[in-house]
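The other protein chains are all here in position, but one chain of the complex has been omitted.
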Amino acid sequence: MKSIFAILWKDLLLELKTKESFLSMLTFGLLILVLFNFAFEPTPEMKRAITPGLLWITFLFSGILGLNRSFSLEKENMAIHGMLLAPIDRSLVFFGKFGANLIILFVTELCTLPFFLLFLNMPLFEHFWLILGIILLGTIGFVSVGTLFSAMATSTKMREVMLPLLLFPISTPILLAGVACVRDILAGEAFAEYRHWFSLLVAFDVIFLVVPSLVFEYAIEE
Amino acid sequence: MKSKYEQVFSQDNIATKLLGYALLFAMFFSFLLIAWYAPTERTMGFVQKIFYYHVPSAWNAFLAFGVVFVCSILYLTSRDRKWDILAASSVEIGVIFSLIVLITGPIWAKPVWGVWWSWEPRLTTTLILFLIYVAYLLLRYFSGQGQRTANFSAVLGIVGFLVVPLVYTSVNWWSPEAQVHPQRIGMGPNMQVAFFVSLFTFTLLYVYLLIRRVRVAYADAAVEDLRQQND
Partner (left out) sequence: MIVSLQAHHLEKSFQNRPVIRDISFVLHPGEFLVISGGNGAGKTTLLRLLAKLVKPDAGTISIDGQDIWEESDAVRYTLGFLSHQIYLYDDLNAVENLRFTARLFGMEEYHSRITEVLQQLHLYHRQYDPVKTYSRGMQQRLALGRAILHDPDILILDEPFTGLDEAGVEILDTLVRDHQRQNKSAIIVSHNLRAGYDLADTLYILGKGTIAFRGEKTQVSFEEYHSAYRGILESET
């Protein structure tokens, strides 16, 4: 529906103008990478072993920043009411926000990947599209639940602190499945080896695109 | 003028008292069964008997969170506050039983396998559940009363429960220690009796605690209503 694109474009336009989410997520992701390298001094074998995990940890932790911003920007001037006053179903607001958050986070992830090549010698080019696909699938699920929870978190007294508390436990399947898939892909395993993990990611995405869109109206209601 | 909450609260319910006494008796009886009737397990020794508390606690936690799921849906569709009160009470009880699972697990594991913690699927899933519902309680107590809090709690109650099968599946596939931890204990007839009595007792305990907790919540609501009226 056109309203979804209107909302999506509005958020993207805001991000293009301020670049707040993108820059903070990218910087934070970099910091995580660097700190991990300092903390663990990985040998080449260790690097290979921790790359899939570190990839997802970086994405999930820095992703929180963008998700928080998604609804904190609606708090200034209570701009969210502009959308609530419109003759549109609340789930459309969800999909619009979800779409924008997904694009912004995915672009940030793409920009972070070269640093994995740099610091961890991650063999990006061999299985580039496969890895990209898995990252996209995992990000979809994470951003979907994250959009729902961000709407709630920014309304609470604990504000942004609430989001990671709510989101990380729920994201466990994404983390486990995402790491397993990336690890198997980098190790050159055939699709059949990690097909079950792949299905889990897809199942998570489907369930957690539908359910949050249905309950989203309760998350932004007064 | 008595609010509807006060009316419910002030009913001195004979049924609940009877339940309380029955429960007391059942727990004592169950303890006797566990301590003496059930045999000591061959390989693990006496500490295995913690299983009779560990597993029913896990069942209670799961039951509690299932109740939260149903009540959350009912609340969002009806807007009747009683479902929200029921859900919140059930979460508290569920968190307590989850904690019991997480404590009895290591107590059992250390003497038997030498490590305090193992990333065994069911234990790990319980840990994740514990974290989700602790976040539920944090959300609730830092948001204050009101419809918004109830709405948010209900949303979390629904999403949190729906993710459980996915969490369990993913942890199960991932778990490096799924093989080490016993998935199924072959139970002799005596053990079965002790186990199912314990399971029944624990379920009774859940119901009793829930009733008591809901009563207290209703009392709180009645106090709030009175306070508003006198403003």
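Here the chain labels run A and B in written order, and each chain numbers its own residues starting at 1.
By definition in this document, contacts are C-beta pairs under 8 Å (C-beta built on N, C-alpha and C of every residue); 3 or more make two chains touch, one makes a residue touch a chain.
The structure displayed is predicted, hence computed values, not measured ones.
**Student:** Taking the full complex into account, find the residue in A:14, A:152 or A:177 that is in contact with the omitted chain.
**Tutor:** Of the candidates A:14, A:152 or A:177, A:14 is in touch with the missing chain.
**Student:** Among A:86, A:161 or A:206, which one touches the chain that has been omitted from the display?
**Tutor:** From the options A:86, A:161 or A:206, the contact with the absent chain belongs to A:86.
**Student:** Determine and list the chain B residues touching the chain excluded from the picture.
**Tutor:** 144-147, 221, 224-225, 228, 231
**Student:** For review purposes, identify every residue of chain A that touches the missing chain, sorted by number.
**Tutor:** On the chain A side, contact with the omitted chain comes from 2-3, 5-7, 10, 13-14, 17-18, 73, 76-89, 221-222.
Quick note on the criterion: only the chains that are shown with their structure count from here on.
**Student:** Report the inter-chain centroid distance for chain A and chain B in whole angstrom, where each centroid is the mean of the CA atoms.
**Tutor:** About 32 Å separates the centre of chain A from that of chain B.
**Student:** Applying the document's contact rule, which stretches of chain A touch chain B when the two form their complex?
**Tutor:** Contact set of chain A toward chain B: 145, 148, 152, 155-158, 162, 165-166, 168-170, 172-173, 176-177, 180, 196-197, 200, 203-204, 207-208, 211-212, 215, 218-219, 221-222.
**Student:** Enumerate the contact residues on chain B facing chain A in the complex.
**Tutor:** Residues 76, 128, 131-132, 135, 138-139, 142-144, 147-148, 151-152, 154-156, 158-160, 162-163, 166-167, 169-171, 173-174 of chain B touch chain A in their complex.
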